[in-house]
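Below you'll find the structure, written out as C-alpha cells, and then a few comments.
In this view, the complex is presented without one of its protein chains, the others remaining in place.
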Amino acid sequence: MSAPLRARDRASGPAEARPAAPRGVAATRPRGKPSAGPAAQLLAAFRKDLLLSWRSRAQAMAVVVFGATALLLLSFAVGPDAASLRRFAGGFLWVALLFSSTLALAESFRAEGEQKALEGLLLLAASPVSLFYGKALANWLQLLLVGIGLLPILVVLYDPDLSRMPALAGLLALGSAALSAPGTLYAGMASQVRAQQVLLPLLLFPLVVPVLLAAVKASSLLLLGDPMGQAGAWALLLAAFNGIYWPLCGLLFSTVIEE
Amino acid sequence: MAFDVLPQPSPRAPRVAAALLAASAALLAVGSYIGLFVAPPEHYMGEVQRIMYVHVPTAWNAMLALTFAFVSALFVLFKQDWRWDARLEAWLEIGVILSFLLCAQGSIWAKPTWGVWWDWDPRLTTTAVLCFAFVGILALRRFVEDPVKRATWSAVATIVAYVDVPIVYFSVKWWNSLHQTQSTPQTVASSMVTPLRINAFGVLFLMAGLAILRSQLARRKLAAELAPPLPESNRLEPTGGVA
Partner (left out) sequence: MTGGIVVGGWEFVWAAYGLTFVALGAYGASLALRLRALGEHSREERGAREARDDGIGPASVGSIPSPARAERRSAEEEQ
C-alpha cells in the first residue's frame, strides 16, 4: 500500500515534496482574510439546518400529520356543531401548532446531539450567536410550513372564511417566529438532558401564553369578523414579543451550549 | 475559571433567620388579629373582604420574591459564584410557594364573591401563568445533573420568564377587558391600611428568614455535590493503626 506512494514522492522533485498541511490550510482560507464574519456564519448555519430538515423531511411530514390529528381530536371535543367549530377554529389552529412545535423544535437539535456535532461547531470558532440565529430562522421556516400545512385541514373541518387565508398566513409567520426564538433556546437545553420530551413543553408553554392569546384573538377576529379593527393591535403584540425575545434568546444562547 | 469557590455555610445565618422569623410571627399575629377582629367589615363584601389582609401582602411579596430570583439569576451569570446559585434556588422555591398561595387565596375569595372558583382576573391569571413557568424552572433544576449547567440554565430560564411577566399581564388584561367588568378592589379605606401594612412587613420578614434558611440548605447540598466527602474505607485496613 505504502510502496506506490513512496515511489510517487521519489518521482516528484524536492520542491513539491512538502507536507500537505500548509497547502491544505492555504487552500481553505481566502488569502489575507480572517475566518468568516458573523453574517456568513449565520447563513452557513441556516443552510446547514435547512439541509438537515430536508434530509429528514419524512419527520417533518410526520409533524404535520401530528398537528392534523390534533385538529381532528379537538373538533371531536367540541362535537359536530358547525357554528361552535367555526368559533373555535382560530384557537384550535394555534393549540395544534403549539403541540407540533415541541416535536419540530426537539427534532432540530437531535442530529447535532446524536453526532456530538455542536461541540465540533464551537471548536471551529463558530460564534454561538450565529449558530442560534441560523437555527432559529430555520425553525421559524419549518413551523411556518407546518402551520400552512394545517390550513387545508382547518378549512375542511371548521369551514372558515376562505378570503382571510392570506392574512392568516401572515399571522402564522408572526406567531411561528415568536415560538421559534425561545423554543430554539429551550430546545438547546432540553437536547442535553435525559428528560427532554417533558422539559421543552414544560418550559416553553407558560412562556408563550401571550403569543397564544394574541395569535388566537387575532385569528378569531380575522375569521369571524372584526368590526372594531382590533386584529392589527394583536398582531402588534406578537411583533413586540418577537422584538424582545429574538435579541434576548440570541444573547443567552451562548451560555446554554458552552461546555 | 468560573464557579470555582466551594460554597461555605455562613455561621451567623441561622441566627439572623431565627430573628427574622420571630419578628414575622409577631407582626403577622398582630396584623391578622387587627384584620380579623378589629377592622370593620367592608360595605359590599362583608367579612369575606378580610381575606385581603393576607392576600395583598402575599401578592406584594410573591412579586418581590420573583424579582429577587431574577436579580440572583443575573448575578449567577455575571459573577458565576455558587452563593448566588443557592440564593436563586431559594427565591425560586419561595416565589413558587407564594404564587401558588396567591392563586389559592384568590380562588377562596372568588367563590363567595362571584360564585365561581376562578374569575380570570388579569393579576391572578398572570400569577397562575408565572406559577407554572417557575415550577418548570424548578423542574429544570431537578433534571439537570451537572451543577454548572444547572446554575447557568436556570438563571437563563429565570431571566427569560421574568421578562415575560409584564407581557403576560398586559396580554391577559387586554384579552379579558372585552368581557369582564369585575375585578378585585384596588382602593383600600384608611382604616384597613394598618393591618395591611403590618401583615405586608410580616410576610416580608417571613420570606427573608425562609430564604436565608433555604439558601444555607442549598449551599450545603452544593458543597456535598461538588466535593463529596471521602468514602469510609477503613474497614478494609488492618487494625494496627496508620502504617
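Side notes on the structure shown:
Chains: A and B, in written order; residue numbering restarts at 1 for each.
Basically, a residue touches a chain if its C-beta (ideal position, glycine included) is under 8 Å from a C-beta of that chain, and two chains touch if they have at least 3 such contacts.
These numbers come from a predicted model, not from an experiment.
Among the displayed chains, contact with the absent chain in the complete complex occurs for B.
Remark: the omitted chain is touched by one listed residue; of B:16, B:97 or B:226 this is B:97. For subunit B, the residues touching the chain absent from view are 14, 21, 28, 32, 36, 43-48, 50-51, 54-55, 58, 97, 101, 104-105, 108-109, 111-113, 206, 209-210, 213-214, 216-217, 220-221, 224, 229-230, 232, 234-235, 237, 239-242.
Everything that follows uses one rule, which is that only the chains that are shown with their structure count from here on.
Work out the mean CA point of subunit A and of subunit B, and you get 34 Å between them. If you check the complex, the residues on subunit B that touch subunit A are 77, 129-130, 132-133, 136-137, 139-140, 143-145, 149, 152-153, 155-157, 159-161, 163-164, 167-168, 170-172, 174-175.
On the side of subunit A, the complex with subunit B involves touching residues 182, 185-186, 189, 192-195, 198-199, 202-203, 205-207, 209-210, 213-214, 217, 237, 240-241, 244-245, 248-249, 252, 255-256.
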